[in-house]
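Report on the following structure.
Rest of the complex left out; these chains stay put.
Chain lettering (A, B and C) follows the sequence in which the chains are written, and residue indices restart at 1 in each chain.
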């Protein structure tokens, strides 16, 4: 009698890891879970439980020349879709216009995250993100998630979060404390970053994006505890471990931004520390699209190799 | 110097075939295109442009014993998710309850089609499908499409179609003419099936499900044309070719139902004819889930092997 | 001193004729007027006040083989867009699916009329048109008008008419009395066709499509009047004149269908009579798309030459 092939590879450890992650979100509807799975199961890191996302909101946030002049093909919205697809990232995140300009052409080739608020650098003073797109846009563009930067008192985002979840979209939160109460150094202080991760998780984020934390401690009240409890923060891996713990004991997907453009080895070293500390992945914009296409793809693949343990 | 790998396999013929198919639907928004791509790029037939779907609405349509007693594990809603995943079908289609019962557990593992109308066999007389679920259900369950059976004057379905498309869901139509104007033999007559494909396409369906047509011609007015124009309908492949042509000259995805349970070879012979006639695939319910799990998976894989030209 | 060119051709008699026609509809909002103008100012007959429309709903109404087998390229939805554009018709009318399949590809190249109800020939007995599309579809597809066939008690159409007008869409009505009270010959009887034109006008139609009337008089009560008042109905031109008069004394655009496929000279003779009787134009489906493309274009151009008085 003929043999039925063994159960397909879908049930090997990879899928089990994704199902384990989804289990943390079991209060959400199946649509949200499916969209989280779509991102986790796509690209080079598919089914590893790790994520690398390409975000391109700098055109809006810093202006076009500062963003794209170092690598002029990046002025073209199709460029970033192609970069994400070629490098095999789990998702591509951008504001409305960039997604509208390629979502039909590249339909189904990479999960999309619609960045629904953005702040420009023209107004001066504190960044004040405006809501620039909505859940209905995310649906008509075939996105898997909406993404936004949180800032104090953002009532509207609360409603967008609720609305997104009700239609099965995942919610990705950029959590970067800023403003009067936080010093420039404090923006990447370990206590502040850990706190930022906690806040985003408490607001219902499924995926949380924070900055790699430094050893600096911003708040006196926090410092006392870090010292008393001897929380290890000596290495970046230590600090990443603490931040991940701060996001529901590791039960929320926390990824780390790459920050300003820098050398390849510098980037990779940071990635290794994030991996070693149990970080779920990275969101790498300027370090990829401000390089030439060849170099950008190469870097993203090296980053993913680190997460694959290669 | 290190070499970056060539452009990834995404640009090989498979993806090109999917993009060619998506191009027929370019009036739709990117969300619809992405969901069509999701189904076309999933499972064993991923990126071939062919589709095999597992449909399980017989519990509603024929009652549980008639549907599941031949293979009692099939009473369990999880059974069908597992069957679809294990066999690698492009999608799984079912009424609300069956999907609700497994969509969280199997989130992201197989594209789902929510069957939004169903008719039961209790009322007697003409089948009269009731709308049993909606677009909001499809979204919260993470579906890629809604599906429904058309029948005369179904105003509500027109609105569901519009609503589904506006939120980026694909629309699958079961087109099975029945009723006063159509004899029992006429339900699978070549002229009626071709007509059914045309009507579904004109109503805006993205994927159209019809029955394999017989040589019988139901309508006199049609017979004259078939004879005069010498339309070849002698073999099933001929007839499939004519039905596919009748759905916008092959520019709509037309798949064929498997019908009542029968022998494996009989099923496969039909599939070969569908493939040879240019049919896009099959939707196979009873022939898979009314066999044992091992045999059901085996059959579905053989069916897909036929479409893969193996 | 430099000379400014004279006022552009927009103010010549053509535009004046269109403005005169628009003046009959001055109760409508500017959106409706603009869409009527779009159709009147497009194609070969632009600005003459005459209209030739290509309608292709036969696939739905008669089935695909009866409609397209005589000229198989016509199975393809793009074919009809190209036919309308190449021949220079004022508009192209079709059901939802045919428009969806080409509206993006041919955007802005020919005014579109969405046929929002259709009846199929499968059900047997009286034709019972189902509403198959709506005003929101017409807007998202960029149509200039909706079109529908009227039948007794069609409440829904009343609402569609109101909704269409409120968003600036024109309303085209196919007025073909049928059913128990009308004999087969009566469907084209002069009294019935004139009556059909009146009813469509009273229902708020902007453009009215009727069949070329015969000399037959269906209703006894009508016959007495035709005889007493000596209404001339001896020639087709006479009868067309009477039908146009019956549609608000010529203040509604009345166009005539071409009917079943026939010889070129036969078609043109009918067109000359319509023109001589003051008919506004023709809507010619089967006689154009059931010929080869070359012959179809040729015929449509000859028809338009007749209206141009060439």
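The rule is short, and it goes like this: contacts are C-beta pairs under 8 Å (C-beta built on N, C-alpha and C of every residue); 3 or more make two chains touch, one makes a residue touch a chain.
In this text the structure is predicted, and so the values were computed from the model without any measurement.
K.L.:
Every chain here is the same sequence and 3 are shown, so how many copies does the full assembly contain in this file?
P.N.:
Every protein chain is the same sequence, and there are 5 of them overall.
Here is the rule we use: only the chains that are shown with their structure count from here on.
K.L.:
So which chains count as neighbours of both chain A and chain B?
P.N.:
Neighbours common to chain A and chain B are absent.
K.L.:
Measuring centre to centre with CA averages, how many angstrom lie between chain B and chain C?
P.N.:
Averaging C-alpha atoms per chain gives centres 37 Å apart.
K.L.:
With centres defined as the mean C-alpha position, give me the chain A-chain C separation in Å.
P.N.:
About 56 Å separates the centre of chain A from that of chain C.
K.L.:
Send over the residues of chain C in touch with two or more other chains.
P.N.:
Expected reply: no residues.
K.L.:
Within the complex, which stretch of chain B touches chain C?
P.N.:
24-28, 152-155, 158-159, 162, 177, 179-182, 191-192, 194-199, 201-205, 219, 221-222, 225-226, 229, 231, 242, 245-246, 248-249, 251-252
K.L.:
Sort out for me which residues of chain B touch chain A in the complex.
P.N.:
Within the complex, chain B touches chain A at residues 2, 4-5, 7-8, 10, 15, 18, 22, 26, 29-38, 40-41, 85-86, 88, 100, 103-104, 107-109, 112, 136, 139-143, 166-168, 294, 297-298, 301.
K.L.:
Could you list, by residue number, the parts of chain C that touch chain B in their complex?
P.N.:
Residues 59-60, 62-66, 68-70, 72-73, 75-77, 79, 95-105, 118, 120-125, 128, 130-134, 136-137, 141, 156.
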